[in-house]
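One structure below.
Up next, chain A:
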Amino acid sequence: MKRINLMSTLMGVTILGAGLSGSPAMSADVTITMAAPDWPPTRFMKEHFDQTYTSPDGHTTTLDMDFIPWPSFYERVAASLTSGEQKYQMIVTDSQWLGAFVEGGYYMNLTDKINQDPELTAIMQDLHPALVSAYSTYPHRTRAQLEEAGEVPAPGVNYYGFPQFPDTYVTFYREDIFCNEGEMAAFQEQYGTNLPCSYEDWQDTDWTKWGQIGEFFQRDAGEMLAGEELTEPFYGIAYQAGKGYDFSTMQVNAFIWQQGGDIWDESKAPEAQAEGVVNSDVSVAAFDEYLSYLQYMPPVAQTGQMDIFVIQDLYMQGKVGAIIDWVGLGEPVLDPSASTVHDKSAFGPAPGTRQADGSIDRTGNIGGQPFVLTTWNSDEVVNEALNVVKWWLNPETQLAAVANGGQSGLMSVMAMPEYNDLRPWNRAHVEMIDWQKDVWHIPEFFEMLTQQQEEFDKAITGQQSAKEALDNVAAFQQELLEDIGFIE
Partner candidate 1 sequence: MTIKLNKLTKRFGSLTAVDAIDLDVGDGEVLCLLGPSGCGKTTTLRMVAGLEAATEGDVMLGGKRVNELAPRQRNVAMSFQFYALYPSLSVADNLAYPLHAEKLSGAEIEKRVAQVAKTLQLESILKRTPSQLAEGEKQRVAVGRSIIRDPQCFLFDEPLSRLDVQLREEMRGEIKEVLQDLSRPTVIVTHDQLEALTMADRIAVMRDGRIEQVDTPHNVFQSPSNLFVAGFIGTPQMNLIPATLKGSNGDGLADFAFEGEQSLKIKVDPAVSKLSPGAKVTLGIRPRNLEMSVEPTEDSLSTKIDMVEPMGAETLAHMHDGYHDLRLVTDWRVPLSEGDLMHTRFPPDTTHIFTEDEQVLRSAP
Partner candidate 2 sequence: MADTASTKGGFGAWLLDPKRRGALLVTPAILILFVMNIFPLLWSFGLSFFNYKASSQRVPRFKGLDNYGDVLTDEKVWERFQTTAIIVSSSVLLQLIVGFLLALLFAKAFPMRRIVLMLVLTPMMLSFVSVGVFFKLFYEPTFGVVSYVLNMFTSEPFVMLGSPQGAIIGIVIADAWMWSPFVMLLVLAGLVSVPKYLYEAAEIDRASKWRTFRTITFPYIKSLLLLAVLFRTIETFKLFDIVYIITEGGPGSSTETIAVYLYRTAFQFFKTSQSSALAYFVLFIVIVLTNLYLYSVNRRAEEVN
C-alpha cells in the first residue's frame, strides 16, 4: 500500500508504506527502533529484552531504544512523526496522544492483527479493561462500552496500543506519624474518627478525612510532631496542583467523576455536550472541594507549581505527611539516597468520595503509557514487533518487570498471590486500577488540556472561582468542539 499525496509531501507529511517487504518465513536481521522516555521502566524493557528475547521466527532482532529525556519526549516524538522522519518502529506514548497521531496517520491500527492472531486476542482479553479502554482504543471507547460488547476484541472498535507502564495514583503516607499513638489519640479526640494507619484504614478514608488530616498535621516550626519538636513547618497533605502538562487535571477529574459530574465525553460524540456538563453544579462543587484542601498543603500550592514531582520531593524530604502520587514515582521514595522517609513509608488507596450507601467512589484518571507500532513498516518488521509485544506481555516478563519497579496490566499477573508483595504499593495499585477512566484522546486534546490547565491554575492561585474556571473551560470546549465537528 503506497499512498503519496503530493500536497502533504510538500507540507511535510509523508506517508510512505514501507518499501521492501521480504518473505516472512525467511530469517533476517530486524532492527526495531523504539522511542522511549529515559526512565527505569523502559530501561528495564531494553535490558530484559537483550537478556531474554529470542525471535520465534528465527530473526536476529535488535531492539534499538532511543532513550529520550522525559521532559523533551513529547517534542522529540511529535517532531519526528509530523515531519515524516519515519525513524521509529515502535513508540511509547501517552494515551492522550493517540488521537493526534492516529489521525496524522502515524500509529498503526492493530485491530486486524489482533483479530487474526489468537495469541494477541488472548492478551487483549487478559488485559484489564480499564487499560484497554485508555491505552488502546481510538476513537475512544469507555470501559463500559467495551464491556457491553461482551467480547474482546469488541466489534467496531479500533485498537492501537499495549501497556508499557500502567500507572495509577495512590496514597503515600508516613507510617511513623500516622501510626503514632499520641497523634492517633489526639486526632480521634479532635474529629471523632480514627487517623488512618493501616491499609484498611485508608480503604475507608474519604476526602473529608483527607481534609481533616491536612488541618490536623499543619504545624509550625517549634510545635511537636509525633513526640519530636519540629524545626520547620510541617504539612499534612498534598496532591498535584501544577500548571504544567496535566498536573491538575488528573486530580480534578477524580473529584468531578466521583461526585457524579463529567468531563466532555468523547465516546458519546457528537451528542455529548461540553457546555452545561463541564460546568454543571456538581462539577463546580467537586472542583470547589478540590480547591478547599489546598489551604492545608505546602505553600508551593499557592503558585500553581505543585506538580507530581514537587509533592514527591516534599514527601521524600519529610515536609508532608501524606501525598497522592503516581505509583511510577514510588521507587525513589524507598531509596535511602534520595528519601529521608525511605523506612517510614507505607501506601494505601487514594481517598475518594463517600456515596450515599457509605461506600467510597475512587474513580481516578489513569496515568502511565502504552506503546504502539507505526504505520510505515514492512510486514516483516510488523510481525516481529508483534512478537516483541507478545514477549513483553508474557506473564513471565511482566512479573520480572514488576519485580524491577514496573507494573503489569495483565489481570492474570495481578491476580498472582506474590504480586501484592513484590512492591509495597502493589495492593493499592490493583485496587485503584479498577477505578480508572481516561481523559480525552481526540487530536485537539492538547489545546483543550492547555486551556483547562490555565483556567484551573487561575482558580488554584486564587485569581478566579471554581465556577468561573469551569464556565471558561466549558465555553472554550464547546466552541472548539463545535468548530471541528465533535459536537453537533
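Keep in mind how these were chosen: all candidates are chains of the complex that A comes from, given by their letters.
The rule we apply is simple: a contact is a pair of C-beta atoms (placed from the backbone, for glycine too) under 8 Å apart; a residue touches a chain by one contact, two chains touch by 3 or more; residues count from 1.
Given the structure is predicted, the values throughout are model-derived calculations rather than measurements.
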Interface partner of chain A in the complex, by touch - 1 or 2: 2
Contact footprint of candidate 2 on chain A as seen in their complex: 5, 7-8, 11-13, 15, 75, 78-79, 82-83, 100-101, 103-105, 233, 242-244, 298-300, 302-305, 310, 313-314, 317, 319, 443-444, 446-447, 450, 454-455, 457-458, 460-461, 463-464
